[in-house]
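Scroll down for the structure; my scribbles are underneath it.
Of the protein chains in this complex, one is absent; all others appear in place.
Labels A and B are assigned to the chains in the order they are written; within every chain, residues are numbered from 1.
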Amino acid sequence: MKEFLIKRTLQMIPVLLGLSILIFGLSRIMPGDSIRLKLGPEATAEQIEAFEDSMGLNDPIVIQYVNYIKGVFTGDMGLSLQTDRNVATDIVETFPATFELMLVAMFLAILIGVPLGVISGVKKDKWQDHLTRVVSLSGIALPKFWIAIILQIIFAYWFSLLPVVGRGNIVPTEITGLRLLDSLLTLNFEAFINNLKHIILPSIALSIATMAQIMRLTRSNMLDELHKDYIVASTSYGLPKFMIVYKYMLKNAFASTLTIIGLSFGALLGNAFLVEAVFGWPGMAQYGVQAVIYKDYNAIVGVTLVIGIVFAVTNLIVDILYGFIDPRIKYDK
Amino acid sequence: MSAETVTNEVAKGSNSRFDYKRAWYKLKKSKLSLVGLFIVVGVIFMAIFAPWIVPYPADATGATIAFDKMNQPPSLEHFFGTDEIGRDIFSRVVYGARISLMLGILVLAIAIGIGVPLGLIAGIWGGKIGALIMRITDIFLAIPSLVLALAVAAILEPTLINIMIAISFGWWPWFTRLVYGEVLSLKDEQFVLASEGLGASKWRIAFIEVLPNCTSTIIVKATLDMGFVILTGASLGFLGLGAQPPTPEWGTMIAEGRVYLPEMWWQATFPGFAILVTVLGFNLLGDGLRDVFDVRLDGE
Partner (left out) sequence: MMSKVLLSIEDLKVHFTSYEGTAKIINGVNIHLNEGEVISIVGESGCGKSVTVRSILGLVPTPPAKYVGGEILFENRNILKFTKDEMQKMRGQDISMIFQDPMTALNPVFTIGEQLMDVYMWKGKKRNILSRVNKKLKQEAYSRAIEVLEKMRIPDPTAIMKRYPVELSGGMRQRIVIAMALMHTPKLLIADEPGTALDVSVQDQILIELKRLVKEEGISMIFITHNLGVARIISDRVYVMYAGEVVEEGDAKTIFEESYHPYTNGLLASIPKLDGSMGDGIDGRIPNFLNPPVGCRFYDRCTERKSVCKDTRPDLINLLNKRKVACHLYSEGRN
């Protein structure tokens, strides 16, 4: 187990290094108008030149890259053109909001997606199945930013049930940065309710596609299970249907579903860019969108790298969980 | 019998296993797939004949201004209402199909054009070249394709063509990985071994023997991806990185219409429906084709 962890972590390094080269390279071939944008229309050529020098932009690209990587290890990810601060500081500040949103969305997706997938698989070709399939296929096809807007119109504007934008205005004492968790830890229920209200719509909008994917996959895994020998055998021993479905089939089916959950985390990260933009959610994805629009190259590189790391770590965690569920998986490979 | 005909015989043997009667039976049996086919054909029809279908072709492409019919809700005259400068939203949505389809087709053409040969090379040649290709693929897949597309879009001017480049940049590795997996499973099949034994060149094995056997997988993947590419394109458009107004791109239209919420809800709503229905159509059809061709894709 320990060896497996070390091995997998070591495997992550070349990929992340490659990713950093790719993104860093892209950011440096960016047209130089970002500096002009930053310094304003009155800036003279000399001023721009001086600024570029101070940012190290006129060094050879290899030197720039080496300096950048050195910086990353000391917590310096370069200056953000939007905020005039260290990109690392910005990311540390915005990441918990995105992470919290993603966790809630993933929680919803699993909580709703798995049972619906089970029902759909067990009631194959009955109305429950058709309904779930149409819903899940539509869920995948839904433009996330659009459903976010629709949710805003219905729940925030028409019924005024929930806030339109933002992350909540009662901030609990910060422990983890995840406000729902922090407010529970400090027993600050007022803050909990307030933040819960704010997170409901964005997390629903974010979770729909993932929920639909999980639903579809659980369904097809359950269908595969139906014809497995050990399931027919369980039936022949006279076990109750409920038990066969929710215990004997589901654990196997979920083991396979778990692998897709790792991948969906990537989709969730991508979709967060859209959902945060619509709901004005002060997270890292929103920061990333701004970075793209303002051509804030250090911020783009920083955000992309963090996403790469989060994605890789999630997949590692999923692999470990998989081993817990399925004893056939051994870590000694 | 020459070596070549033998190889051809064996190869044909493996191709002709496909049973068209059975395929059509399966497709016909699944009503949802037929719905998908119907939608896809409908969207293509709309895209081709847009100028003859829509009531106000000039509104669709240009920035015509008609203050007398600004912000009208849906009516018989304007099915989807009008926008803030009086353009007919229905006409613009129908024209949007042209843009989305073009985007989808071009992105997939680039992605397949790059990804498939690389996958074949990695699988057939193997060794260092193969390993290198697959490691590079891993790097491109290390972040969600939307995020990669955003990063590329940042260095380019926001135009329709550039957005296609940006999306393709992160899309080809999926095809490389798909084809690579297929090649590995086909490598030990009789017809490949036979042609190898008969001294066929690697290029020949890759493109003449193996590639035809990957086509059904590629077709299914491409059909499903068509929907997702359109979705990604619209997402980038929504963030202001794609086609610029007055181009009737669905995502861009939603971003424009969003300003007038919630009173003029129709502006943002109908382009969204168009995306939903189109993507759904491709997904349903792709799903049906997957059952027909009996293909299993990555992660399933």
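We adopt the following convention: contacts are C-beta pairs under 8 Å (C-beta built on N, C-alpha and C of every residue); 3 or more make two chains touch, one makes a residue touch a chain.
Remember, it's a predicted structure, so these values are computed and weren't measured experimentally.
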Per the whole complex, from A:G40, A:P60 or A:G238 the residue touching the absent chain is A:G238
Given A:I154, A:I309 or A:I325, the residue that touches the chain left out of view is A:I325
By the document's definition of touch, the residue of A:I35, A:V118 or A:A255 touching the omitted chain is A:A255
The missing chain sits against subunit A at residues 228-243, 246-248, 251-252, 255, 325-328
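In the analysis below, only the chains that are shown with their structure count from here on.
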Cα centroid separation, subunit A vs subunit B, in Å, comes to 23
Seen from subunit B, its contact residues with subunit A in the complex are 32, 135-136, 138-140, 142-148, 150-155, 227, 231, 234-235, 238-241, 251, 254, 258, 261-262, 265, 268-269, 271-272, 275-277, 279-280, 283-284, 287, 299-300
Residue positions on subunit A within touch of subunit B in the complex are 14-16, 18-19, 22-23, 26-27, 29-31, 130, 133-134, 137-138, 140-147, 149-150, 152-153, 157-158, 217, 220, 259-260, 263, 266-267, 269-271, 273-274, 277-278, 288-289, 291-293, 295, 297, 300, 304, 307-308, 311-312
